[in-house]
Each structure stands twice: as C-alpha cells, then as structure tokens.
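Working notes, beginning with the structure itself.
Complex shown without one protein chain; remaining protein chains in place.
Up next is subunit A:
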Amino acid sequence: NNSSQLSSLPLQILLYVNGVYYIFYFLATLAMIIYKSQVFSYPDDFLAPDLAVLFLMAILEVPRLYLGFKGNLTEAEAPLGLSLGLTVGSVVLCVYLLLWQTYVLWADVLLNAVLLSAYGLESGLKVMAIAAFVS
C-alpha cells in the first residue's frame, strides 16, 4: 500500500549502494596513496593530512549511513537531518581529496566525482524525504 508509506525507496537503494561503493572507494584510495608514496616523492608532512582526511571521512561515513537508514525506515526526520549534516562534512572532505590532495591522479578524479554525485543525489532525496515526513 504505497500511499501510507512515506519512506523513500530510491533513497534506501542509494544509501545501500553508497555503503558498498564507499568500501571500494576507501580501499582504492588507500592503495593509491601507498602507490603514490612509493613512486613519487611524498614527504611525511604532506602524507599525513591526506591520510587523516581519508580516515576522517571513513569515520564520518558510518554514522552517516546508519542515521540515513534509520531515519528513512522509521520515517523520522531528526536522524535524517543529522545524516544530511554529516553529508555536508563528507562532501567537504571529498572535495579536498578531489582538488587539494598532494597528487591527484586521474583515477582519484573518477572515484571522487562518482562519490560526489552520489552524495548530491542522496542529499536531494533526503530533503524530499524530510519534506514528506514533516508534512
């Protein structure tokens, strides 16, 4: 019965796909940072911020996805709103890895662009879901 269900199915699918994709993204970016540190000259004071941003993003991703799932399934707008806030942080970190990393490889550009578009689509769907829950 579709009319009484406010949870957004596309958002759920997207969150699930986002979770899987993020695992792949994290491992690939970590591997590429290791590759870069071997092949290029990567001094420690440049390596540290890049690794810190990557791990911070991973730490943010877990509650973000959990709150998104919970908010969407329980049709509560508070967790969804919090997840939206965390998404903003993740977007900033993703933009850092896309533009201000020490070495931005072409593969980095691809991975980060896909992640950014996923975040953008997710944010739009979350806003629509919040609007649906509130009203």
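Some observations on this one:
Just so we're on the same page, a residue touches a chain if its C-beta (ideal position, glycine included) is under 8 Å from a C-beta of that chain, and two chains touch if they have at least 3 such contacts; residues count from 1.
Rule of thumb we're sticking to: contacts and distances are computed from a predicted model.
Its UniProt record calls the unshown chain "TECT1 protein", which is the correct pick from "Gamma-tubulin complex component 3", "2-methoxy-6-polyprenyl-1,4-benzoquinol methylase, mitochondrial", "TECT1 protein" or "EARP and GARP complex-interacting protein 1". Summary of contacts with the chain left out: across A:24, A:40 or A:55, the touching residue is A:40.
Residues 32, 35, 40-41, 46, 99-110 are the ones on subunit A that touch the missing chain.
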